[in-house]
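Note that this complex is displayed minus one protein chain, with the remaining chains in position.
Chain nomenclature is as follows: A and B, assigned in order of appearance, with residue numbering initiated at 1 for each chain independently.
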Amino acid sequence: MNLVKLTIDGKKVEVPAGTTIYKAAKELGIDIPILCYMDLKDLNIENKPGGCRICSVEVEGRKNLAPSCSTDVAEGMEVRTNTMRVINARRTVMELIISDHPKDCLSCAKSGSCDLQDMAIRLGIREIPGQEYAEMSTYRLDTSPSIIRDLDKCIMCRRCETMCNDFQTVGALHAVNRGFQAVVAPAFEMNLEHSPCTYCGQCVAVCPTGALTEVDHTGKVIAALNDPSKTVVVQTAPAVRAALGEEFGMKAGTLVTGKMVTALRQLGFDYVFDTDFAADLTIMEEGAELLGRLTRFLEGDKDVKLPILTSCCPGWVNFFEYNFPEMKEIPSTARSPQQMFGSIAKSYFAEKIEIDRKDMVVVSIMPCLAKKYECQREEFMVDGNPDVDISISTRELAHLIKQANLDLVRMDEEDFDKPMGESSGAGVIFGVTGGVIEAATRTAYEIYTGKSLEKVDFEQLRGVDGIRSASVDFDGQEINIGIAHGLRNARKLLEEIKEGKSHYHAIEIMACPGGCIGGGGQPLHHGDASILKARTKAIYEEDRNKPIRKSHENPYIKKLYEEFLGEPLSEKAHELLHTHYFDKRKKIFQV
Amino acid sequence: MSSVKIELRKDQTDKIHTICDSFGNQEGELINVLHKSQETFGYLPAEVQELIAEKLEISAAKVYGVVTFYSFFSMTPKGEFPISICTGTACYVRGAETVLNEFKKQLEMEVGETRTDGKFSLSCLRCVGACGLAPVVQVGDKTYGRVAPDDVKGIIEEYLPAGL
Partner (left out) sequence: MPEATLLANPVKKQIRIALRNCGVINPETIDEYIGKDGYFALGKVLTGLTPAEAIKVIKDSGIRGRGGAGFPTGLKWEFASKNNSDQKYVVCNADEGDPGAFMDRSILEGDPHSVLEAMALCGYCIGANTGYIYIRAEYPLAIERLKIAISQAREYGFLGNSVFGTGFDFDIHLKYGAGAFVCGEETSLIHSMEGLRGEPTLKPPFPAESGYLGKPTNVNNVETYANIPVIFLKGAAWFSGIGTEKSKGTKVFALAGKVNNVGLIEVPMGVTLREVIYEIGGGIRDGKAFKAVQTGGPSGGCLTEKDLDIPIDYENLIACGSMMGSGGMIVMDEDDCMVSIAKFFLDFSVEESCGKCSPCRIGNKRLYELLERICTGKGEMKDIDRLRNLSEVIKDTSLCGLGQSSPNPVLSTLDNFYHEYISHVEDKKCTAGVCRDLMEYFIVEDNCVGCTACARACPVGAITGERKEIHLINLEICIKCGACMEKCKFDAVILK
């Protein structure tokens, strides 16, 4: 490797050629302030437009200041990161950025976790000269079912644009207009609802300011809990328990399942259930569908559609409805665990506790923003009453817990309520990439072969690569499985299918990096893969510690079929647990 | 944002498809495609941009991002008689601004607007290379040189003899 010697603030450092000044300074422990720059190194995503100019430094012999985030080191370079020229420039640029930014920090969703606010504090900004006559660039507020775009707060860092286009290939957002009015927006500056947005929330996850935030539904939750006429049922997705602790200063990867249950109970939820229960149910339905298609395929049925695609991820569902509507017959028709839960809660469980579905409020705690949209889809309502009433993110739950003066760290550990709180380890691993297909495999294998699995861990399905493939031996029958996380990777597998080149029998797709554990509603990971890895580890740990590891062995699932549904894919199961998809391409721009 | 929703006729969509095809449906030819489309339609309504995006297999947001970057592209139809006032430096120094203000006053419209009757649109342009004639005004293809504010009324009346 070619090494380059240089000095930064008088200190000598040697780094590989091609290193930026910013990174070289980091080696020396010099933390040059940055704003637009973002390095999601483990996701292979780097955003360095060199736009904000906050990271400017002085380089000996250079006429103007250099952006350290995007200037490579050179042999013998002398860099100064703290001359008065640099400090004045940095402050002045910061004042400029703030001069075009609203000052409503007190009620801003990002307050306290805002990069711009942090930078203002760090640079000691006290007043903005000329603010009283400075024109601000203003834009229409866009409230979609999942995401709020308050572009007055956009600082043109372009991170969202990078995520939406390079990482997700969704193409909902792009830089538009020029100069002072330049901003990142959907086509024709319409609302996200009229764009190909999947609500995956990865833009929200990287936005340094309050320009992109989730729609906050904590107020609705409080109102529901405050309404004595309502029975409020809560379900928590698997990925939440592996990340919620981070919002309370706990180490990434700390499992807080029991503490979370206690907190939810103390918040006043009448029934604290687990989405994992519904994940087990999903496996029963999706697994049966997979086996059905597979058997027909192996028997030579030419009309059968393979590979079968998982359908638990609402961001992914939105993605194919817009981008591949001609293939909408391929994904499994099984509803996502969130929706299966809602549907069963408001039928089976409501009957059990003898209340009308209209008097029940189902709240879901999700690592995801697309879930907010999903629960508002018309096909998941009965006479206008949604199966899941409110979906809030992991971050929103943390806010609720803090508002109630609850100390999650010191909380006792309690168990979920029965019956819909019981789950297998298979339901838990829905939260990570590869998990859904592993859970399905555990059940499908045993049903297909009639044999009991000796080892339930399918290591070949686990991992972090964006696209993975593995084959599983179903007692002499090779089953080819594809896995993708990140929609850019999903697109590749879809293109293969479209071109008839796919050799997979089943494909699992999750929209977010690492699966739900990296969802748009999770505590911000800032691209630090070690955080994602720790969450993944926690999920597998929970799986290992479960007495039951396979969905079809969950006694409450068995009971549900016996008492209510009959068998997988029964008429009742179809009505309550399955769905159909729409061609969204044409609908997008119709206002 | 496009305010008027238009319905493209079959021959119009065909025309756009032909334009895209003539550039091999190449993403890199987007600006040439937009030029040709604007030449054909007079402007670039959202519906045309959507169609181009679909044909070139790029996002509509990207097409819109490009359209709104370049001042030559317009999303509103130009007037029957587009009036352009050169505000290049030479024309500015010789009083283009007062001429522009006179046009705004007489036509009761702002720069970038098209009058509701569709007759006139008003825009500024940078240096037409006729600095010797500064200040310069163009109406359609016709150029007026050394225009003074007093001339404005006469110029407008040429296109609207019956008065405003």
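Here, contacts are C-beta pairs under 8 Å (C-beta built on N, C-alpha and C of every residue); 3 or more make two chains touch, one makes a residue touch a chain.
These numbers come from a predicted model, not from an experiment.
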{"item": "In the full complex, displayed partners of the excluded chain", "value": "A, B"}
{"item": "Residue among A:Leu96, A:Ile222 or A:Ile355 that touches the chain left out of view", "value": "A:Leu96"}
{"item": "Touching the absent chain when the full complex is considered, from A:Arg178, A:Lys251, A:Lys402 or A:His526", "value": "A:Arg178"}
{"item": "Hidden partner chain, touching residue among A:Met156, A:Cys313, A:Ile437 or A:Ile539", "value": "A:Met156"}
{"item": "Positions on subunit A contacted by the hidden chain, ascending", "value": "49-53, 56, 64-65, 67, 70-72, 85, 88-89, 92-93, 96-97, 99-100, 129-130, 133-135, 155-156, 175, 177-182"}
{"item": "Residues in subunit B touching the chain absent from view", "value": "26-32, 34-35, 65-66, 69-73, 87-90, 92-94, 125-134, 138, 141, 143, 145"}
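The rule is simple: only the chains that are shown with their structure count from here on.
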{"item": "Distance between the centres, which are taken as Cα means, of subunit B and subunit A, whole angstrom", "value": "43"}
{"item": "Subunit A residues within the subunit B interface of the complex", "value": "165, 171-178, 185-190, 195-196, 589, 591"}
{"item": "Complex contacts: residues of subunit B adjacent to subunit A", "value": "1-2, 5, 46, 49-50, 53, 58-65, 68-69, 71"}
